[in-house]
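Some notes on the structure that comes next.
Yeah, one chain of the complex is gone here, protein chain that is, but the others are all in their spots.
For reference, chains read A, B and C in written order, and residue numbers begin at 1 within each chain.
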Amino acid sequence: MSNSTDIVYLDYAASTPADPRVVDVMTPLFGADGDFANPSSGHVAGRRSRAHVERATGQLAELLGCREEELVWTSGATESDNLAIVGAARYRADRGRHLITMPTEHKAVADVSRLLEKKGFEVSWLRPDDTGVLDPTILEAAIRPDTQLVSIMHVNNETGVIQDIEALGAICRERDVLFHVDAAQSVGKLPLDLASMPVDLLSTTAHKVYGPKGIGALYISGRPGCRVEALIHGGGQQGGRRPGTLAVPLIAGFGEAARIARSEMQENHAHLRSQRERLWRGIRDLEGIVQNGSESHAFPGILNVSIEDVEGESLLLALEPLCVATGSACNSKSQEPSSVLRALGRSDMLAQSAIRFSFGRPTTPDEVDIAVERYRTAIARLRDIAPGRAA
Amino acid sequence: MSNSTDIVYLDYAASTPADPRVVDVMTPLFGADGDFANPSSGHVAGRRSRAHVERATGQLAELLGCREEELVWTSGATESDNLAIVGAARYRADRGRHLITMPTEHKAVADVSRLLEKKGFEVSWLRPDDTGVLDPTILEAAIRPDTQLVSIMHVNNETGVIQDIEALGAICRERDVLFHVDAAQSVGKLPLDLASMPVDLLSTTAHKVYGPKGIGALYISGRPGCRVEALIHGGGQQGGRRPGTLAVPLIAGFGEAARIARSEMQENHAHLRSQRERLWRGIRDLEGIVQNGSESHAFPGILNVSIEDVEGESLLLALEPLCVATGSACNSKSQEPSSVLRALGRSDMLAQSAIRFSFGRPTTPDEVDIAVERYRTAIARLRDIAPGRAA
Amino acid sequence: MTADPYSEQVRALFARPDHAGDLEKASARVHIEEQGVRISLAAQCDGDIIECLRFRAWGCPHLLAAAEAVCRSYEGQALTALQAFSAAEIMQTLPVPREKLGRILILEDAVRSLGRSARVSPDAGKDTD
Partner (left out) sequence: MTADPYSEQVRALFARPDHAGDLEKASARVHIEEQGVRISLAAQCDGDIIECLRFRAWGCPHLLAAAEAVCRSYEGQALTALQAFSAAEIMQTLPVPREKLGRILILEDAVRSLGRSARVSPDAGKDTD
């Protein structure tokens, strides 16, 4: 953040900056000196643009362990989630009108499922345990003969809880039900090998993994029966699955981000883990503090904590200029306690005090220490201002 | 185009390079030193990102002569067209299931209309005269009590023919029918003042007007009754009309592109006109050459010509490394003669030889002269190789 | 830096809540808990005149800022003047977004009730609600 050395940014789950190497790949592609042509054009300039798209497709395919033709570029995970769920629901409408998902899903999945509910689909909303984890036997019991699709995210964007995609997917495959995974928070951060995983559809977005905003992808498995109806219709690009002029610089940037993520995954993971541990060590002794979400299934990039008897909005302001989130980024305008935390059984009081700290590659131990200090100071201050409860 | 001084690019209708000033606005926003935060985040960093979005919204609103809240950011004109047509059709389904459009529309409009046809809507495909222009009385006659929406583009992407949006829109308004305009080719190039024009929905995309690829907008008039159902559902961004993390650098780039286009529109228009005239002067004496599309309704950025007895694909290759288009950019892979030109009554033979030259701000008279020379040479060479017809 | 939900004034009041605290020898007190919000006010008077006004509050930044603003503006005034305190005014001056009117009305209740408690025992406010 320019001109504000005071700002400490611990909101990498909301968005990450583009890696300098990603910026270097993208920047030359915008202007008149670069390969700016429409990659669908047949001429020399068009073919050059297409080469960037092809390279990037290869890079993302390598990261995900899939084939290039199994990837469709979209504008982000929101669109990918919509394309996966609406597209599969429409394509397989004959099979039945039952979907399975969870109340802890990102709004892109939850809202589109609710929409389908209104349009005559039946949706089973499976509840996690109070650490946020879904027991596979609950999924097993929920699948019916008319179940079309199961949609369960990999890493939860609020709590960082990791679901057991392998186990859940195996159940779906056994019962011949499509399995969609919103992996916006995990792609490039946790290993994925889609060729060997029981996943049919997987959503991702570049800006959570040091790529640019405005570009995402949907993996659509090439196995028979796994097809989606397009959401957007037009010029036939991407085999009609998602037309529109391909955004070459963004795609190239996402490709480079995928390449970097793949080659540096282990060290990044270790880095996140140590930052998360450092932060928790610094605040865990505070009275009434609790982690939201399972410790044993925790993605190390996210630490979500609630604390007793502190008002969340005042806490957030008192933490400034520390940049952290309350609920998910997109919810942060609303005053309602997070539905994700409520699904974990948190009281409204605890849920409303939740703060999501999320760490990134640029996070330093110093920044974590500043966060610890600001959090402790803010808690002390607000508790000091608050009156005791009436007897 | 780097490393190829030979390339002459006359395909600005397919895509334009980003203006250097646009690149300057975007570049600093990607990386860790820039305002990379999610603009939906409530914290300081999020508010900074939001400020870029707000500035850009103002800039595009000024260019279009509309209010900021009448704009929705999308991934491009393809998505805008889909959102406008499907969204309005769904929102007004009670009103009837009749749409009106033209066979000369861009595929984004034509394909989505054809899709709605399959889903039980009735579509009237109005034919232009043989210069590509639609007579408003034909529209007037086609409107029925159950007509929901009329979709007619401003500047045709293949021929450059300009439709009389004012007259067509006035008829729609009189009959209380929504009017959608695909203005991908005209925004920033022809004056638009939506506050005073009878247009309800208008699609645009940045990469045709020296902005980045992957960002577009849909204007949705604020007047009562003009609403669309969202295509994509999720985190509630943009009032739920089009959720997903806003692509701040792209939006800021589109804003800057809009600002530039507005302030330099007149001189750009004059520049295009003189390039187009120069090219036509250089080739109009060739035997059997014809312009496709009305001269009197021509947008000066596009010159589309057919020529007798020359094979189009060989012509295109013989012109290399001159970068021009056959049909529309997205059609260039298909071998079929353009449906747009067929709607103008061109024979298959003439239609298949069509070349679209399109000019841009960077186009120089020298480049036009090279194009003239390459075109003349290619025509001479191919005619020389061709055998006479059997008697 | 647009679209900041907090005005300069709210930020300043929230950042320096000099009047947060309690008064050992309060002439009047009030404590309200409602809709999750908690407010305590304490006044120390010299005759009719408020010498010191202190608050404690649990709530959003606007509520805390409004409580601080009240304390700042009524010191030196008559305790009975508190009865004229109006939520509407402070909603405008800070300003406070409309959707938070409810909690500012709770503050109004507390302030007016403190004004009415003139010359009663220090604990009088407690059962206002």
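Throughout what follows, a residue touches a chain if its C-beta (ideal position, glycine included) is under 8 Å from a C-beta of that chain, and two chains touch if they have at least 3 such contacts.
Keep in mind that what you see is a predicted model, and the values were worked out from it rather than measured.
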Item to check | Residue touching the undisplayed chain, where the options are A:Gly42, A:Pro337 or A:Gly360 | outcome: A:Gly42
Item to check | Per the touch definition above, residue among A:Ala51, A:Val123 or A:Met349 touching the missing chain | outcome: A:Ala51
Item to check | Touch residues of chain B, complete complex, unshown partner | outcome: 309, 311, 313-314, 317-318, 335, 349, 384-387, 389-390
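By our rule, only the chains that are shown with their structure count from here on.
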Checklist entry - Any idea how many Å lie between the Cα centroids of chain A and chain B? => result 33
Next on the checklist: Between chain B and chain C, what distance separates the C-alpha centroids? Give it in angstrom.
Outcome noted: 59
Checklist outcome for this item: chain B residues touching 2+ other chains are 42, 44, 48
Item to check | Of all residues in chain C, the ones touching two or more other chains | outcome: none
